[in-house]
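Step one of this worksheet: look at the structure below.
With one protein chain removed, the remaining protein chains of the complex are shown where they sit.
Take a look at chain A:
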Amino acid sequence: MSKKRILTTSMGDQTLRLLTLLMAVSVLVLMAWMGWQMFDAARPSIQKFGLSFITNRVWDPVKEQFGALPFIYGTLVTSLLALLLAAPIGLGVAIFLNEMAESKFRAVVGFLVEMLAAIPSVVYGLWGIFVLAPWLRETVEPGLAKWLGFIPLFQGTPVGFGMLAGGLILAVMILPTIAAISREVMAAVPNMQREAALALGATKWEMIRVAVLPYAKSGIMGGIMLGLGRALGETMAVTMVIGNRPDILPSLFAPAYSMAAVIANEFTEATYDLYLSALVEIGLILFGITLVLNFFARLLVWSVARGPKGGNVV
């Protein structure tokens, strides 16, 4: 081999190495840059309102009054409602797929559950407007009011568009995330554990309870947190069904607003700088919350199913 040939190949090596390194580092840069961009754009609002931004419940752009509390409230209530519904069902799906189903059945049902995640958010929203909300208004909400009306959560006029609709649609949308990650961490439980439990005479449920769930517990928690993260930031479907009114009302039937929804609706209408800046600050809060949530969720998932194993984690 001539000297020149060696030189060029090593140059090619260096180029590819540097190029890939650059792209890898760009992910870190991208994340930091996103945070900085938002902080920078939110600065006027942060300086003007300080902490009162998140405790003030009045949002009135005409009077330059910006309080994010109604949006934080709407986001939290709908997301928690979604979690309450989706976590047990998602876990049930994961147990069914991982521990019970035959492999052919598992592939089909697993695919269908993943399809739930593939349906675009805006399509869920469309369905929410024309199918879910009318159904809630005419059937579900009057029924809930009749039987559980003594609880403030279920009082008030059935509107259809409100926090209940938002929470339900979010539950559908985060279910695949929770199911997929719970499945992944349960698949990482060594079979020896299961066999040991069965050998001691455990029934299938006892095996799941004593051998699988404890082992996968922290990973499942991580999956649930990732689901929560998705719910907090989910925009379109919620915007379309939550009713878009910045009020803080106890009833789940009442129209409300979420952080992502107010950004989606008002961003292009923000007529002056402070208004835009206030919207960006809401985005920044959302960014911060989801960042922290994802950070800890990933730590938990990694602790069970380490690193980039097991594919379609959403």
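What we mean here is this: a residue touches a chain if its C-beta (ideal position, glycine included) is under 8 Å from a C-beta of that chain, and two chains touch if they have at least 3 such contacts; residues count from 1.
One rule holds in what follows: contacts and distances are computed from a predicted model.
Per its UniProt entry, the chain excluded from the display bears the name "Phosphate transport system permease protein PstA", taken from "Iron ABC transporter", "DEAD/DEAH box helicase", "Phosphate transport system permease protein PstA" or "ATP-binding cassette domain-containing protein".
The residue touching the chain not shown here, chosen from A:Ile72, A:Ala145, A:Met240 or A:Ala254, is A:Met240.
Note that of A:Val58, A:Leu112 or A:Leu148, the residue touching the chain absent from this view is A:Leu112. Although one chain is not drawn, its touching partners on chain A can still be listed: residues 1, 9-10, 12-13, 15-17, 19-28, 30-31, 33-34, 37-38, 40-41, 88-93, 95-97, 100, 109, 111-116, 118-127, 129-131, 172, 175, 179, 203-206, 208, 226, 229-230, 232-236, 240, 260, 263-264, 267-268, 279-280, 283, 286-287, 290-291, 293-295, 297-298, 307-309, 311-314.
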